[in-house]
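In this view, the complex is presented without one of its protein chains, the others remaining in place.
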Amino acid sequence: MNRSTLPKGWDGFAHDWAADQKVFKGMSWGKAMMWIFLLSDTFIFSCLLISLLTGRASTAVSWPDASVVFGLEVFGVSVPLLLIAIMTFVLISSSGTMAIAVKYGYEKNRKLCTIFLLLTALCGAAFVSMQAFEWTKLIVHEGVSPWGNPFGAEQFGAFFFMITGFHGTHVTIGVIFLLIMARKVWRGDFDSGRRGYFTTMKSDYLAIEIMGLYWHFVDLVWVFIFAFFYLW
Amino acid sequence: MLKHYKKQSHEIGVYLWIWGLLFVFSFFSYMVDYLNFEGTFRWTLIVIFMLSKAALIMAIFMHLFWERYAIVNVLLWPMTLMLLFVGIMAAESEYTLFTRLFYFIAGS
Partner (left out) sequence: MPEGDGYDYKIEAKAYTASSSGASVSPAESPDQELYHSKSWWTTYVFSQDAKYIGIQYFCAATAIAVLGLVLSVLMRVQLAYPGLNVLDPSTYYQAITMHGMIMVIFFLTALFLGGFGNFLIPLMCGARDMVFPYVNMMSFWIFLLSLLVLVASYLVPGGPTGAGWTLYPPQVITAGTPGNLWGLVLMLVSIVLFVVGFTMGGLNYVITVLQARTRGMTLMRMPLSVWGIFVATIIALLAFPALLVGGLMLLLDTVLGTSFYMPAIIATSNFGNEVSTEGGSPLLFQHLFWFFGHPEVYIVALPAFGIVSDLISVHARRNIFGYRMMVWAIIAIAALSFIVWAHHMYIAGFTPWFGFFFASTTLMIAIPTGIKMYNWLLTLWRGNIRFTVPMLFALAFFITFLNGGLTGMFMGNVGTDIALSDTYFVVAHFHFTIGIAPVLVVFGAVYHWFPLATGRMLDEGLGKIHFWITFVGAYMIYFPMHYQGLQGVPRRYFEMYNSSQASSSGLNEFITIVTIVVALSQLIFFYNIINSARAGKKAKKNPWDANSLEWQTPEMPPKHGNWGRTLPVVYRWPYDFNVPGASKDYIPQNVSPSQVRGAKAERT
């Protein structure tokens, strides 16, 4: 039995759910788990964003204009949302490199896979640093805090720090795992069947794909944060 | 084993294309702000670009396009459910604002 011989489309849907052993045919346990976890995480971010929009729509005080608050002065010209645009750029790039790393993972290309993983981690780290810069700028120079800001509704700062903080935590965790994965790939753990330190189980290149899912998800969430917090 | 890898692996060009498209969409959504579009037009554009980007990332980068319907449906329907929550909360916040303004202005 091979995956390519299974029925496709809706027939495949019915077939897979009615079959024994596995619902997601040909999918590893780890990957299925990551997908379901991401589904759960989606609900977390949805709740955060729904709260943001609710808070914003129900306050009677005016909501600060994000494009001004997050503008930067470059050579005397003020450009709206400049830093955010760069951060978006960096994060999307990291998604691109991650996708390529996954591709080389499939092909068991140790060297290129490592390089692209490291590139991804680099972009991720750059993103977090820029976020740290942004936070400092807001807190120190503009007097924005979670409990108040000079521009308008209090909830602005509160939601900003909570949502970007939560997302930033995801990015940071991702970077740490990217580095771990890069080390594993480089050392050849996935070829030699070296066992994990904690789990004592063997692992393989599928781990890169799973890592990739997580990383793309972090990017995906940023797309929504960008739209709802900065642009809306 | 290798055969399967080959099947899941795509030309690098696909990823580069999508990467480029994501930049383009991001640029567009940035322009929405830069050009100061307002009101419904602004929101529609924001949502369209947002969803296009999300779709590209999920479909190509996360390989959902090549996955079987069994998993695709499991992922997409619950997310759709969230729309109901969004709708309810939209109505709710309108109403909260209304009561606030009403009592602030009409007095107690």
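Note that the chains take the letters A and B in the order they are written out, and that residue 1 is the start of every chain.
Simple rule for what comes next: a contact is a pair of C-beta atoms (placed from the backbone, for glycine too) under 8 Å apart; a residue touches a chain by one contact, two chains touch by 3 or more.
The model shown is predicted, which means the values in this text are computed figures rather than measured ones.
S.K.: Sort through A:I115, A:L206 or A:I225 and give me the one touching the missing partner chain.
M.R.: Hidden-chain contact among the options goes to A:L206.
S.K.: For review purposes, identify every residue of chain B that touches the missing chain, sorted by number.
M.R.: Those residues of chain B that touch the unshown chain are 1, 3-5, 78, 81, 84-85, 88-89, 91-96, 99.
S.K.: May I ask you to list the residues on chain A that touch the chain which is not drawn?
M.R.: Considering the whole complex, chain A reaches the absent chain at 1-3, 17-30, 32-33, 36-37, 39-41, 43-44, 46-48, 51, 54-55, 58-61, 146-148, 153-155, 157-159, 162, 166, 196, 198-204, 206-207, 210.
Heads up, the rule we're going with is that only the chains that are shown with their structure count from here on.
S.K.: Centre to centre, by mean C-alpha position, how many angstrom separate chain A and chain B?
M.R.: About 14 Å, centre to centre.
S.K.: List the residues on chain A that touch chain B in their complex, please.
M.R.: Of all residues in chain A, those touching chain B are 3-4, 6, 8-10, 12-13, 16-17, 23-27, 32, 35-36, 39, 42-43, 46, 50, 53-60, 67, 80-81, 85, 88-89, 92-93, 95-96, 98-100, 103, 106-108, 205, 212-213, 216-217, 219-220, 223-224, 226-227, 230-232.
S.K.: Show which residues of chain B lie in contact with chain A when the two form their complex.
M.R.: For this pair, the touching residues of chain B are 4-10, 12, 15-16, 18-19, 22-23, 26, 29-30, 32-34, 42-43, 46-47, 49-50, 53-54, 57-58, 60-62, 67-71, 73-75, 78-79, 82, 85-86, 89-90, 92-94, 96-97, 100-101, 104.
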